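Here's the structure we're looking at; comments come further down.
Yeah, one chain of the complex is gone here, protein chain that is, but the others are all in their spots.
Each chain carries a letter (A and B) given by its place in the written order, and its residues are counted from 1.
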Amino acid sequence: MPRTPDCALEFEGESVSAVAGEPVAVSLFAAGVKVLSRSIKYHRPRSFFCLAGHCGACLMRIDGQPNIKACRTLASEGMKVERQNAFPSGGLDVLAAADFFFPKGMDHHTMFTAPRAVNTLMQKVVRQLGGLGRLPDPSPEPQELPAGERLRVDVAVVGAGPAGLAAAIACAAPGRRVVVFDEGDRAGGSLLSHPAHGVAAADRLAAEARAAGVAIRCRASAIAWYPEDEGGLLAVAEQPEGGGLPRLVRVTAARYVYATGGYDVNALFEDNDRPGIFAARAVGTMLIRHGVLAGARPVVLGDGPYAAALCEALAAAGCKVMPIDGVRERVVAARGRAWVSGVDVQSDGKTGPVTRKIACDAVAVATLPAPASELARQHGAEVAFRPEGGGFAVLTDGNGATRTPGVHACGDVCGFRGVLAARLHGSEVGRAIARAFARPGEGA
Amino acid sequence: MAGKVIVCRCEDVTQSDLDHAVALGYSHLEEAKRYTGLGTGPCQGKECMVACALYLALAAGRPPSEVRPFTSRPPVAAIALGTLAGPDDPGEGGG
Partner (left out) sequence: MSAPTTAGPVTAGPPKRETEVLIVGGGIMGLAIAYHLALRGVSDVVVLERGYLAAGASGRNGGGIRMQWSTEINVLLMLESVELCKRFAGELGVNVWLRQGGYLFLAQSEGERARMEKNVALQNRHGVPTRMLLPEEARGIVPELDVSSLAAACYNPRDGILFPWPFLWGYANQAAKRGVELHTFTEVTAIEPSPAGFLVQTSKGPVRAQRVLNCAGAWSPEVARLVGVELPDRPHRHEILSTEPLKPFLGPMVSVLSSGLYFSQSMRGEVVTGITVPDLDDGSVKLGSRLRFLTTLAKELVRVMPRLAGVKVLRQWAGPYDVSPDGSPIVGEVATVPGFYLACGFTGHGFMMAPVVGKYYGEWLAGGPRHPFFDRWRLGRFAEGKLESEEMIIG
């Protein structure tokens, strides 16, 4: 997919071309801006990692608002974008010296506790170094605060990925109000980052859901389950079309389905936070949604089906792909500072570990996503640690029912299973819900 | 010079910091969270919780099957005070 910029952002006083509607993080990357932020303690250079609004690595000042996710903010003409937490600038940050003074890490609790004068001075310095962005710009006129909404439905689904959409489709019926919330700007979830599926597949599934009478609300983040408010409600923050503050939607439903998928997590190796080390799904999303290559010579780290699909797609796009399975061969360190320039790879030789250096210009980390179980847990669901499921998997019975009546879960949040299996799981869970509605006394 | 292994990106917590916390006796996830700040950054542990929990368990010699997540505190995604300060319903007057 060719990428044709059609607007310009104002990045720290300079004009940067962008495609209107793509994430600002992608626009900046495509324009060669390597460092988007500086880390909180050591001022290490950072770029985005997950491109899914989860990781916190791409917080920037956008149109006068601090700590805005550049990966969730869609580019538009004249948008003002700045880096934060750097002195004198995001590109050159002298505070990064802290990174060298504390090569392993630091215990600020026991640092400089005496003598008192030194302690006092240190605390003053630390105060000035604390925090990320500056206060929001004052608004020129008194701000109109957004009015909330109350919504009562039969089924509230959180997550418009393959599992959530399939569940919604399977339990939809004439007269039954089924609504799906998704924090993304487009329905599809992990379909949107998967080279074998992509935007077209996501759109088809979303169209099928709408045809079945399902309402899909995008840019709507479910922020919490509050058991004590008004007998229990799901709070959703919904971003209005034209920008401005999100509004608060209080949702109550007969059934809740958590299909929140998983979070991308990084692998552990030295300097694993270097810009250019991305979640594999971020690399996939850039490629298939935005027509941007993460690099010409990427390393793909991981041995799952997603890693394989990504390798294939990147190769087809002309990249020289270097797969590292993470088991037989492990990445132990990254090289480069403002951008990754290579990785050290270790494998077991005859007489001990052997390390080789690989030059690269991007790393795609394809570890298992960690189930996004927070909402389900808040809603009483039980979880268990499942290494093969990526983390704390929500426990359900065969019908996707958690231990809390009326609360269901499906897809990767129940332990990683992948796009197709997640969709099948969603369908099963949705059908079980439909059957429950059909039982006398349950009424739709 | 060896580089840092970052276990919590938001709060710049390193693997050595976790080792240090374990050595001080703060090897449970909730305790290590308070001591190192892991999981308290803008992502609230979405990226780092699982890896830290597992690392701590192994470092302290506990079986991974015992690993528990830390309490999930609302909100799951950051929400503006202005959103919360608005009138509850469209009909309702100013906040």
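Methods note: a residue touches a chain if its C-beta (ideal position, glycine included) is under 8 Å from a C-beta of that chain, and two chains touch if they have at least 3 such contacts.
In this text, all values refer to a predicted model and were calculated from it rather than measured experimentally.
K.L.:
Pick out which of A:Ser17, A:Ser76 or A:Gln143 touches the chain that's been left out of the picture.
P.N.:
Residue touching the absent chain, from the options given: A:Gln143.
K.L.:
Residues on chain B that touch the omitted chain in the whole complex?
P.N.:
That gives, for chain B, the contact residues 22-28, 30-31, 34-35, 37, 40, 42, 44, 58-62, 73-75, 78-85, 88, 95.
K.L.:
On chain A, where is the contact patch with the chain that was removed from view?
P.N.:
Where chain A meets the chain not shown: residues 40, 65-67, 85, 108-116, 119, 123, 126-128, 130-136, 138-139, 142-143, 145, 224, 226-229, 233, 235, 245, 248, 250.
The criterion applied here is as follows: only the chains that are shown with their structure count from here on.
K.L.:
State the interface residues of chain A toward chain B in the complex, per the touch definition above.
P.N.:
Residue list for chain A touching chain B: 39-42, 44, 46, 49-50, 53-57, 59, 67, 99, 103-107, 109, 132, 143, 145-150, 183, 221-226, 235, 237, 245-248, 250, 263-266, 268-273, 333-334, 370, 372-375, 377-378, 383, 385, 387, 390-392.
K.L.:
For a test of understanding, state which residues of chain B touch chain A in their complex under the given definition.
P.N.:
Touch list, chain B to chain A: 1-7, 9-17, 20, 35, 41-43, 46-51, 53-55, 64-69, 72, 74-80, 82-90, 92, 94-95.
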